[in-house]
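For this view, one protein chain was removed and the others were kept in their places.
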Amino acid sequence: MKTIKSGILLFVTLFLGNGLVFAQSGDEGAEPARTILRFTCINTSDDSIQLKSTLTVRRDEGSMNLANALVQYFAVGSEEDVLISEVKTNYQGIASIKIPTLNSFPRGEMDLFNFKAVYEGAEKYESSESEFSLKPAKLKVSFYEEDSVRYVKVEGTQLNIDGTETPLAETDVNLLVPKMFSMLKIAELYLDETGIGSTEFPADIIGDSLGNLTVVASIEENDIYGNVRASADNNWGLQKHLISPDRPSRELWTPIAPLWMIITLIIMLAGVWGHYVYAVVQLFRIKKSAKANEHKS
Amino acid sequence: MGDKKNDDCNSRRKFLKLGLLAGAGTVASGALVTAGALIAKGHGTADAGEKIKVLTTTGEVMEVDRNFLTLAPVGRKESHIGLPGRKFVMVIDLARCKNARKCVEECQKGHNLSKDQEFMKVYLLQDSEKTAPYWFPKPCYHCDNPQCVSVCPVGATYKRSDGIVLIDNERCIGCKFCITACPYSTRTFSWKAEEAFEIDQPYSPEKSVPGVEGTVSKCDFCPDLAREGKLPYCVSACPMGVIYFGDIDEDVVTNGLETYKFSDLIRDRSGYRHLDNLGTRPNVYYLPPVDRQFPVDRGLDGLDEEVRSRYDNTPYVKNLKNKEAGK
Partner (left out) sequence: MSEIISSDKLLKEFAPQIERTSLVGKIWIIFLIAVIFLGAFALYWQISRGHIVTGMRENVVWGVYIVNFIFFMGISYAGALISGSLHLFHAGWRKPIIRMAEFITIISLLIGPVFIMLCIGRLDRLPNLVLFGRIQSPITWDVIAISTDIVGCLLFLYLALLRDLAKMRDFTELKVPKWKKKMYKILALGYTGTAEQQIMLKRATDIMAGMVIAIAIIVYSVLAWIFSVTLQPGWHSTIFGPYFVIAAVYSGSGVLIVAMYIFRKTYHLEEHITLKHFVNVGVIMLVLAAFFGYFTFSEYLTKWYGSQKNDEQLIGILFKDYYLMFILSNYVGVLVPLIVVGFKKLRTINNITISAVIVIIALWLNRYLIVVPTLESPYLPIQDSREAWVHYSATWVEWSLTAAGVAMFCLLFTLASKLIPIVQVSDLKEEPKQVDDIYMK
């Protein structure tokens, strides 16, 4: 995102209205299109939970994201649902919101929060909804070195309804490093009964140009904790090799031609055109001498 | 013809004018949308969104729907500069390809191509008589020693620091020399004015949209998507996860679902480059079709008659037909 902001102008454009958008996307006046709401919740380890949903529309040619649609988030209670917030989807169809972990939303069985995302639909789109339940939890990532071997340590904690914290035990955690398009899994570790696990940090992971990188510990789609994520930075990565500013060995495809080519061309052109000029000079001399002759006679 | 050109110019000017609105820079964050892309890709919006005030170049204040705030597609000049610190690479796993052609279709959709034009092609190859046939998706290889760029007389095709070879369709004179120079038959020519060219969107070499009659175009590795952190159309479209894409300097490639270290993948699966002996140094690697997930003939199922008949002259399909006839 940084590169985008720094490198490109921001443009704004305006259209006559949404009608144009609809007109272009076809099936006008047809029955409402089916929508799909993919909803997930993440324990972000900073005492909050992220609710995130992606809204897509099914059309003949496939599915596409629905932008600017209102998604409502509810906490599902035993008696009635509590409206948490309303969020509009962005152009990628994503509506996301963060809520604090410790709050008064009702909890269901096994201390689980139950969240629901609802899209009410519109004239051209059917309504859809989806639920997700999880127990608040958090992870903590830290690094240490022992006998010049580097380790990653992850501590897991779960937050009970009574406000106490107990270890998040006997669970698998993935260690990931965010890369340009996706996260690279570098290791897997197991949290023991004390909620602690550690593993060796691989030596061949590439960081940024200084070797900095972010390590993400992640529990994914766990029956109880849903998604739990935490991250920490270190500088254990290999330094990213940046493209050398040196010229490539073959310059044929570069904007400027190789020197030998330019020199050869200049020599050849100078040689040939020099002779042309000589011949033309002779012609001028002929003309001149003709004039001189005329004067004589 | 002249009239049409004029219209093109006008619509472009209109867009640019609107685009200049953002010069004021009142809006620098939030959800940024390309209106053109909205139309082109067929996104929908549920209702009119929140309005944002922006300053026009003439100093007037205007209200603009937030949904139509846009990142301008990278222009012709800027497109010569690659994404900083990146070098893109693609890995294609031949063991998984079953010629589902989703990569071809999504690419055509994404680049607004006519049915005749394919940036991604899927071949049915068989190296020799007794060797096994396999499906072979072929994008542009974005070579490090690109013949096409070397021979271009006007610098309309160029290689950037991130390894991507692009074409500037507004400079290309259409001499087709690059097409003959490419040993991989990657480049295509716009033989006629297609309806798809008339899309109301400013031209960007990074998008290869809109196409221009009488010029050359080809697979562009979708740098416009990479700028948004998204994978190329072909990669995200493939249901089998055949195509991996990434930054070779990060040594990571992903097909959207799985992420691997590039060097591991190449080492463990004996990755190779097609026709490497030609010295073009491609940036697309192939993983040989070992332990395949599908028998090769599955790739012939469910194809359009037109597409299926493309493979009629391959030794494999001929053999298949002979066997059937023999029964």
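The letters A and B name the chains in turn, as written, and every chain counts its residues from 1.
Note that contacts are C-beta pairs under 8 Å (C-beta built on N, C-alpha and C of every residue); 3 or more make two chains touch, one makes a residue touch a chain.
Since this is a predicted model, take the numbers as computed values, not measurements.
Only one residue in the set A:Glu109, A:Glu123, A:Glu221 or A:Glu294 touches the chain that does not appear here, and it is A:Glu294.
Screening B:Asn112, B:Thr188, B:Thr259 or B:Asn283 for touch with the missing chain picks out B:Thr188.
When the missing chain is restored to the complex, the residue among B:Val74, B:Leu94 or B:Cys152 that touches it is B:Cys152. Interface residues of chain A with the unshown chain, by the touch rule above, are 251-253, 255, 257-258, 261-262, 265, 268-269, 272-273, 275-276, 278-280, 282-283, 285-287, 289-291, 293-294.
One chain is missing from the display, and on chain B it is touched by residues 1, 121, 123-125, 138, 147, 150-156, 171-177, 179-181, 183-185, 188-193, 212-216, 275, 278, 280, 306-307, 309-314.
As a convention for this text, only the chains that are shown with their structure count from here on.
Chain A and chain B have centres, each the mean of its CA atoms, that are 19 Å apart.
Remark: chain A residues 1, 3-5, 7-15, 17-18, 20-22, 24-26, 33, 57, 59, 61, 64-70, 88-93, 122, 124-125, 179-185, 204, 206, 209, 240-243, 248, 250, 252-253, 255 touch chain B in the complex.
For chain B in complex with chain A, the touching residues are 15, 18-19, 21-23, 25, 27-28, 31-36, 38-39, 41-50, 54, 62, 64-72, 74, 78, 81, 83-87, 109, 144-146, 149-150, 155, 158-159, 161, 226-231, 245-247, 249-252, 254, 256, 259-261.
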